[in-house]
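One chain of protein is taken out of this complex; the other chains stay put.
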Amino acid sequence: MNKQIWLGVDVGSVSTNLVVLDGAGQLMQKIYIRTNGDPIGSVQRALDELRHREIETVSGLGITGSGRQLIAAAVGADLVKNEITAHAVAAAHFYPDVQTIMEIGGQDSKLILMRQGVAVDFAMNTVCAAGTGSFLDQQAGRLKLPVERLGELALQATNPVRIAGRCSVFAESDMIHKQQMGHSLPDIVAGLCLALVRNFLNNLGKGKELLPPFVFQGGVAANIGIRRAFEEVLGAEVIVPEHYGVMGAVGAALLAREEMQRNSRPTAFRGFGLANREIHCESLECTYCPNHCEVVFLQLDGQTIAGWGDRCGRWQGAKKDLRVG
Amino acid sequence: MRIGIPRALLYHWYGKAWESFLLACGFTPVVSPPTGRRQVELGVRAAQDEICLPVKVFMGHVRYLAEVEKVDAVFVPHQIQVEKNRFICPKFMGLPDMVRAVLPRGMPMLLWLNDRQRHLWSVQAVDGQIRRKLPKEKIRRALSLARQVASERWTELAQAAGSQNQGLQIGVIAHPYCLYDGHLSMDLLGRLRAADVQVLTPEMTPDRWLQAKIPGLNKPLFWTLGRRIMAAALYYAEQGVDGVIHLAAFGCGPESVVGELVARRLQEHGIPLLGLNLDEHTGEAGFATRLEAFLDLVTRRKSCCG
Partner (left out) sequence: MRVTFPQMAEVQILLETILHELGVETVSPPPINGETVELGVKYAPEFICYPFKMNLGNYLQALQRGADTVLMAGGCGPCRFGNYAEVQQEILRGLGYDVKFIILEPPRAGAPPFWRELLAFLGWRRMLKLPQALGFAWKKLNVLEEINRKVRWLQPREAQVGNALALYRRYRRLAAEASLVKDLALVRESFRQELAAVPRREGYRPLRILLAGEIYMVLEPNVNFHVEETLGRMDVEVHRAISISNWVKENLLRGLNRRAVQRQALRAEKYLRCFVGGHGRETVAEAVHAGVNGYDGMVQIMPFTCMPELVAQSILPEVGRDYRLPVMTLILDEHSGEAGVCTRLEAFVDLIRRGREKSA
């Protein structure tokens, strides 16, 4: 078997992750870049960085994350998958007997139930921020703490306070209240972690059978306080994978490998040279019919290569040959 | 046989009567303790997230009875209609089936079914499991006792619950299972009483008002509780109350409609309205602050405008 290289990209709202897997699915490289509202730019930067790390020819590229459609059109992807499937595949790759996956990212959180290596049920929340990483970021900011320190601080708690709150605004006001009552900082931080975990399990885990082994991944898995809180509430050990922050990208790469091995065709990847080419988007509100769709065009070196956002198909050119799913 | 009665939903109207009925039938009724954090937590964990708080609390009481009290069966009121052509709400109609999802497997439910054909204290309302076992005469006697207890409860509820002095008069509109549940209502009635306020409740609204046609609507409201709230609000306005407090549960369907209609009517009458929305996350501090501020506002308004 000649040497294979699989790329996986996870374009999230907070971070853009890129991983390189070898033919056996082992992680060779990972790159983590803050998206900062510029998904195309961050992917270009990630590719540029990889170019300097002597990567040979790429066998295939998979993309996931909330920006997947845009980046797939720009970069030339062999496979576009939603984050839920990507996370499930990645966790099952490292832990074949996993039964429950908790994923907490910047803007959303997911709970995936697995049986015999296959996802059987899932839940995802995007409405409420009280179960996501940005909520922790905010609160850390309010407490004037770097978010990385929250975890160790939570471990020092002796008596975690009870923080109520369906949404981040209420939780915040309750937290301020607790501070003014004179509770210690570690107790408040630990209470915060417990509140997040409880919200997560109440919102997403409702009526679901949560069985071990538990795998906890996503950016927030770095926070040991949250992990402890999960272990406390679930009453079982919670595994945090080594590459917890880039599991989505790993899943995308694995899925690309699966896809390409099924129907052998050359990769659609446009190459690392993309980093230096000009990619940008233009949008307009189509006034052709009363639907007033917001249409986006993607341009590569000044040439329109794709358009989407319209309901009628008028503007969609390059996208037509791409089956999603 | 120990039969658990959840102290939730329309228990606050009919509960005493159900107890007497079961007792007279020779069972041992076990009523769950007043709502506390325990029942709320049990219920919140069991019920779908979007369901209204009172139903979640009901589930919590059911689980408490089954898991802590270890009763032999749970009494579940399945009250579709307690008066002609009016419903309580869809969740009441689906209650037994939603409870089944929460109960431990094999735990029997004793239903109390009220619908178009089966009136409140009729023999048909009694669960078949009881009807088959006991002589009809015994059930009839138990029912007539229950009816008597129920009417005593009504009299009790209809009596003025606040101070009789000439201070503030506040009308409260709320479903009975929010208002008379001290934990859910954050003891609203007690707080008002402590503030020396004379309180009017929907249960004190004369029957004449409850049955009257509601002006401005093309057809009668088809919810028993919603209609009572609407009628009560109009009665309060007529009585010239100083303010109205509307206590509603988050996610209550009928309240979103009736609340809007009530708010418009009260605005026309120039009566201040405080809307308090309850869910499992409501903080007591915020609740007390809003209530205090509202009472201040009403008092000041009264003293300056006469």
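Letters A and B mark the chains as written, and numbering starts fresh at 1 in each.
Going forward, a contact is a pair of C-beta atoms (placed from the backbone, for glycine too) under 8 Å apart; a residue touches a chain by one contact, two chains touch by 3 or more.
Please read these numbers as outputs of a predicted model, since none were measured by experiment.
One chain isn't displayed here. Which of the visible ones does it touch?
The omitted chain makes contact with A, B across the full complex.
Touch as defined at the start, partner being the missing chain; which of A:20, A:84, A:140 or A:240 qualifies?
Of the listed residues, the one touching the omitted chain is A:84.
For the full complex, which residue in A:23, A:141, A:207 or A:273 touches the chain that was left out?
A:207
Any idea which of B:10, B:25 or B:51 touches the chain not displayed?
Of these options, the touching residue for the absent chain is B:51.
Of B:36, B:90, B:108 or B:128, which sits in contact with the chain we cannot see?
Selected residue, touching the omitted chain: B:90.
If you put the missing chain back, which residues of chain A would it touch?
Interface with the chain not displayed, on the chain A side: 66, 81-85, 108, 116-122, 124, 126-127, 207, 289-292, 311-313, 320-321, 323-325.
List every residue of chain B that touches the chain not included in the displayed model.
47-48, 50-51, 80, 85-91, 93-94, 96-98, 100-101, 115, 216-223, 250-257, 259-261, 264
Please note the rule applied: only the chains that are shown with their structure count from here on.
Which residues of chain A touch chain B in the complex?
Going by the criterion above, the answer is residues 164-166, 170, 173-174, 177, 202-203, 206-207.
In the complex, go through chain B and note every residue touching chain A.
It is residues 44-46, 48-49, 101, 279-281, 283, 285-286 of chain B that touch chain A.
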